[in-house]
Each structure stands twice: as C-alpha cells, then as structure tokens.
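Below is one structure, written out as structure tokens, with a few remarks after it.
For this view, one protein chain was removed and the others were kept in their places.
Letters A and B mark the chains as written, and numbering starts fresh at 1 in each.
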Amino acid sequence: MEKYLYIALFAPLVGSLIAAIFGNTPKKVFLGVITSSLIFVSFLSSVLLMMWTFNGNVVKAEMMDWITAGNFSISFGFVADQVSTTMMAVVSLVSGIVHVHSMGYMAHDKGYNRYFSYLSAFVFSMMILVMSDNLLGLFIGWEGVGVCSWLLIGFWYHKKDEPVEVNSSISPSWAANEAFIMNRVADLAMLVGIFIIFWNIGSVKYDDIFTGIQSLSTTTIVSAGVFLFIGAMGKSAQFPFHPWLADAMEGPTPVSALIHAATMVTAGVFLVVRLSPLYEMIPEVGYGIAVLGAFVAMFAATMGLVHNNLKKVIAYSTLSQLGYMFVAAGLGAYWIALFHLATHAFFKSVLFLGAGNVMHAMDDELNIKKMGGLYKPMKHTAIIMILASVALAGIYPFAGFFSKDMILEVAFAEHSYLLWTILWITAGLTAFYSFRLIMLVFFGEERYKAFGFHPHEAYRFQIIAMIPLTILAVIAGFGEHSFMEYVSHILPEYHGHVSSGTVMTLIAVTSAMALSGIGFAVWKYSRGGFSKSWENTFIHKLLINQYYIPKFYDVVFSKPYKELSTFAWKEIDMKIVDATVDFIATSIYDMGESSRSMQTANLSQALKWMAFGLLVLVALVFFAGLK
Amino acid sequence: MFEAVAFYLFSFLTIAMFSITVMSKNALYSLSSLAAGMIFISAFFFLLNADFLGVVQIIVYTGAVMALYAFGMMFVDTTTDVVEKIANPKLAFVLSALSAILVIIIVISPIVADNIQALYPVSANLGNAQDVGLVLFTKYLVPFEVAAVMLLVAMIGGIILAGKKMDEIHNNSELDDEFNLKV
Partner (left out) sequence: MITLSDYLVLSTILFMIGLFGVVRRKNLLMLFFATEIMLNAVNIGLAAISNYYGDLTGQMFAFFIIAIAASEVAVGLGLLILWFKRKGTIDLDSLQSMKG
C-alpha cells in the first residue's frame, strides 16, 4: 500500500517537472493532458488508500532521513490515515478537474506551459502538507503552497499597477506579494508554535506530540495552540489576515477555484483538525477560535452583499464558510469541520469555475453590473452555478445543508447561543448574496448588450469536467453518516447532544432563513434591484471599502514600514555600510598612490632607499640581539 | 708588535685613500686613490696569512680592474669636473653613519660560540698557495670551472657591448672596411 502513497504524492511533481521543461516555449496542448492525467492518477491512488483505511488501517511510510543532529532527528515521513486520505481525495479530485477546466480557460494564454507547471507544483506541495506525519513536513508543504500561490496569483505579473480607486487589488504582482507577505507574517507565529512543541516534547512527529502533550503544563499547550492557530489564521485568511484572499482574485480563475476555495485556504482548518488531540486539551482556546470564526463568517458575508466584482463576491463567500469551519473545529466537532471542508470544496470550486466561464464569455469583464440575462447564451454554466449556489445556501437535500446545519447544531448544543445567532443570520446573508450574484449575472435586463459583449458558452469539455463536482455538491451530504464513522477512527466523536425535537426546530428555522434569503434576493432583483440611493449611505460605503481595513493596513503598517525601509536603505546601508566598504577600497588605493612617489627611476634615490633598508635591517638585528 | 704597527698604518692609509675616492670631485683623483687603496688592501691580506689572495688582489684588482676603469674613463668625458646636484647631502651621511655605528657595536661584541668547526682547515705544513690550490681544485672545482665560464661570458659581453656601436659616433669608414662591421 505504500506505493500508492508515493504515487499519490509524486505524480503531481512529475507532471510539474515535465511542464517546467517547456516553460518558455509556446503552448503545447499535450502538457495540459499529461498534467491532468497525472493528477487523476494521484486521485485514484488516494481513493484506493481511502478504501484501504476504511476499516481503520493506517498506512505509514518513512521515505528518508532529513536532519539528524544529536537529539534532533526529523525524517520525511508520510501517513495515510482517515483524515489525510479525505484531504488527499478532495484535493486531487478538485485539482484534476481544475486542470481539465484550465485547458480550456488558458487556451489562448502565452504562459500555458508555465501555468500547468505551477499548478501541478501546487498540488504536490498540498499533498506534502496533508500527507506529512510531522509538523515540519507540514511546514514544508505550507510554505510550498504559499510559494505556488504567489506564483499563480501573480501569473500575469506584467500587468501594471493601477490606482486603488480603479482596481482595489492594484495589480497581480501586488496582490501576490500581499498574499505571500501576509502568510509569512502568520508563519512566524506558526514557527514559534512548532518551536514550543519541539522544545517541550523533543519531537515534531504527530504520534510523539499526541503522547507528549499529556504531560505538559496548560500554559505551554495554550501557547503552542494559540501560536499554531495564528499560523492557520494566515493561511485561512481569518481576520486580521484576510485582505489577501479578496485581492488574490487577480490570478486566473481556475487558480482561485483550486487554491482559494478548496485547498490552500483549508490548510488552516486541516491543521486544527490534525492537531485535534492538542486542541481537545485546551477548550478555552477552542472557544476563542470559534468566536473568531463566527465573527469572520458574518464580517465576510456583510462585505459580499455589496460588491460588484464577480469573483470578489465568491471570495468573500469562501471567507465566510471558512469561518464556519473554524467554529466547528473550535467547538470540538472536528469531523464536522472536515465534512464541511469537503462539501464546501465541491460547491465552491464549481462556483469559481462557472465564474471563470462567465468571465471568458465576457472577455474577462468582472463587473456584474455589466452582465445580466446571461442565462440564454450560457445555459449549462448557469444551471451548474445555480445548483452550487443552492448547495452553498444550505437547502435540503444539497450537501451544504447537511454540513452547515450540523455546525449550527453544534453551536446550539454548546449553549453558545450568541454564536448560533450570528451563524444563523450569516446563513441568511449567504443565501442572499449568492442569489444576488445569480440574479444579476444570469437573469434580468441584458445590460451586456449595451457594452458590446458577445458571450458564448465555454468549451464542452469544460462543462463536462464541472459535472462531477456539481453532482458531488448535490449528493455528498448523504454520505454524512458513513463519513462520521470513517473519520471517527482517528478524530474524537462529538458528544454534544440536542434532543431530536430541538433538532427539527433548528433545521426548520435555519432552512426558513436560507429560503427567505433566496426569496428576497430573487424577488428584489427581478424587479431591478436596489435603488441607486443606497450607494450613498454610510453602510454601503463602509462595506464596499471593506470596512476601510485595507486602507488602515496601508496607513498603519505599509507606509511606516516603507519609510523605515527607505531610511535603512539611504542612511544605514548607503551611508554607513557602503561607505565603509568603499573607504577600505579607497584607502588601499590611496596608499598605493602615495607609495608611488617612491618609484622615481632615479638610481640614486633607489640606492638611498636601499641604504635605508639596510639600516633598518641592521637595527633590527641589533635590537633583537640585545635581548 | 710589528703586526699591530702594520695594521694601524695600513688601515689609516686605506681609509684615507677610500675617503678621497668617495669625496673627490675629480674623476682622475678618484681613480688613482682607488688604485692605491687596492694595493693597501692586499697588504692586509699578507698580514692575514692569505698570501695567494694578496697576490691575486694586486694582479687582478689593481692591475686588470683598474686598467679597465682607466680605459672606461677614456670613453667618457672626464675633463670637466662633474657637477653633482645632491638633494640632501646630510641624509647620505646620516644613513651611513648610523649603519656604521650599529654594525660596529654588533661586531665588537665578543663572539660567544665555542665549538666553531673549521670546514676546510688550514694545514700547518703546506704553504698558503699550496693549500689554496689543494682546496680549490678538489673541493671547489665546480665553482672554479663555472667562474671560468662566467669570465668568458663577461668578456664576450664586454666586447659586444662596447665594440659594436663605435662606428656611430666616430663615423670611421676605414674601420668599417677593415673590421667588416656592419652598422
């Protein structure tokens, strides 16, 4: 079984390397085919591993030693247990479909080969992240996905910077840097967490950690848990590390589907789930995580209400759902968080892919105010996106219903009624803005005609690729019970209890909220939407500027840091360091220049110097002999 | 007794002669006093039981080398007193004086080492010339032969250097024909 582990891990790497060879050459279609096939090979291996671990077996593999220095020994080890195979299967499936879709989306792009190389490299890093059996291997994968995400967000790096009023993400390279730097800042905290664990336990392997933390003091575990969670916050774009996610939409849309819906941003949730024994011991920190998650859920949903950028709305929706996942994980229902992660991956990625189709049809136009009535030319995409949005809103029997409802139940069962209320309202907001998007893009007045667009449906094979995900988004919810049994071999069961009567009431209330959100959106936007006067209200301004947080970061962090950097450059580096080095060089040169005066060709002078040298030597002998 | 007298007499003379050599403005006086100094130095060699060396000094140095210098002086213009622009006359004096003082102090100190072995000891029964001949042709044979070759080379070099370009200045066509020298 080990070989399946290695196949699943290295197949994407092989694809990436093959595509990298052709990095600078014009587009070669076979590269897209090869990389996609290799990802599907990885998917098949993951599924095989999943079936193997169904009965509780675990596959472990030690590939080779990495560092052995005295007591410190880390190896490249991999483990395929129920948690990691779930992630592997989800990641490889979504990646495979995104690869196929990209073959159509990037068909006219000059960097086709480079794109597939980066995309497969990303999948490889993500596989390392989820399959690793120690924290440092996870960190390698963590950084790897960060780098690949930077490469992919900044894929069109040659686009120039634009002012914030025109494009709030400024430019792809700017957005890529923002994402990477924000992640890096959070990674510092993660490293501190890893150090705390290593310092106290002496190993970074999960097995050793889980046995070792039993004997640690609460403060240590709390600090380790908090720091590791801050690292997770960076990757999963929780407040205050959230601006990069919306700006990351500058990259190609399939990238957003893969990275910012299904895989990279879920790495934070995966970390918390993976370290569940640790977080089990510190429920207060878990509650803090849940509170933060709920806050982010509502925070992001409010911002998604007003934006007119197609991808940004979906990005805020991702942010919101990540909040849900953290609520579940924070309150101790780890398997529910994982379940929501999987279902969310399905419907969110297909939403993004659909958005990609729409963008392609509209010549990369993103403003939904310029769309409308696209149902007629783009039926298939529209249907897929509607199905995904219904799943997102959480309507029975779609997948989102099961996972979201469970989370709300958990919140209720923990007697955190405030959290429940926040999540309940957010569910309504989610439904509303999802269908606002649908209505404005696909229905209503055909505004695009005024701008001269001629939309057409995407390639057939792209639609076919999107279908499996859509189907999963619809039916995956029914696998909830078997999923729980499957994952409970590793993860703790959740023992919150709510009486069945209350459960029914909760379900009814939540569904009512979701349905009313959908209904309101459909009703309002079929009548032409909100009036323009709303755009001048304070609330609207606040939301559309993302609560002025990017501006705040710019003023408080970016500008002073830039001043500091300029100072360090101009004053310290150029005036002190450079000057010192130059001084050494010029002083040697000057010494040479002044010694040059000795070099008159006058024989008499030379003889004088010789006599002088003789005198010096004799004096040396004399004084040495004196001792 | 005699030795001491001879030593001091000759040393005084030598120093006087050599001082004239270095300080005189007239080239001819300089040359003459140098030749005289050489002769007096050979007196020292005789005092030091180095008979052969003393004779060689007279023949080679005073005879050959001084003759060479005399011939050399003929080629250059020595009628005018050489005007020497000396930038810093005191400097030269100071350098030499200081070095002299230091070395003298070094040299005056008694030699402490006891077991200095003679490498090629003087044999008591032979005369100095025989002794020198013995050592020269056995132990120092190779340097001797090499020195001979070197002298040959120097001679040829001297001829070529000084002989070739005579025609340029004297412009002597008869010499040209006679010696078949090309310009």
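The working rule: contacts are C-beta pairs under 8 Å (C-beta built on N, C-alpha and C of every residue); 3 or more make two chains touch, one makes a residue touch a chain.
Keep in mind the model is a prediction, meaning the values are calculated, not measured.
In the complete assembly, the contact with the undisplayed chain comes from A:601, out of A:69, A:601 or A:624. Remark: the residues of chain A touching the chain excluded from display are 596, 599-604, 607-608, 611, 614. By the touch definition given at the top, chain B reaches the unshown chain through residues 3-4, 7, 11, 14-15, 18-19, 21-23, 27, 30-31, 34, 37-38, 41, 44-45, 48-50, 52-53, 56-57, 60-61, 64-65, 68-69, 71-73, 75-76, 78, 82, 84-86, 89, 91-93, 95-97, 99-100, 103-104, 107-108, 110-111, 116, 118-122, 131-132, 135-136, 140, 143, 147, 150-151, 153-155, 157-162, 165, 168-169.
We take it that only the chains that are shown with their structure count from here on.
Chain contact summary for the complex, chain A toward chain B: residues 608, 611-612, 614-615, 618-619, 621-622, 625. Interface residues of chain B facing chain A in the complex, by the touch rule stated above, are 91-92, 95-96, 98-99, 102-103, 105-106.
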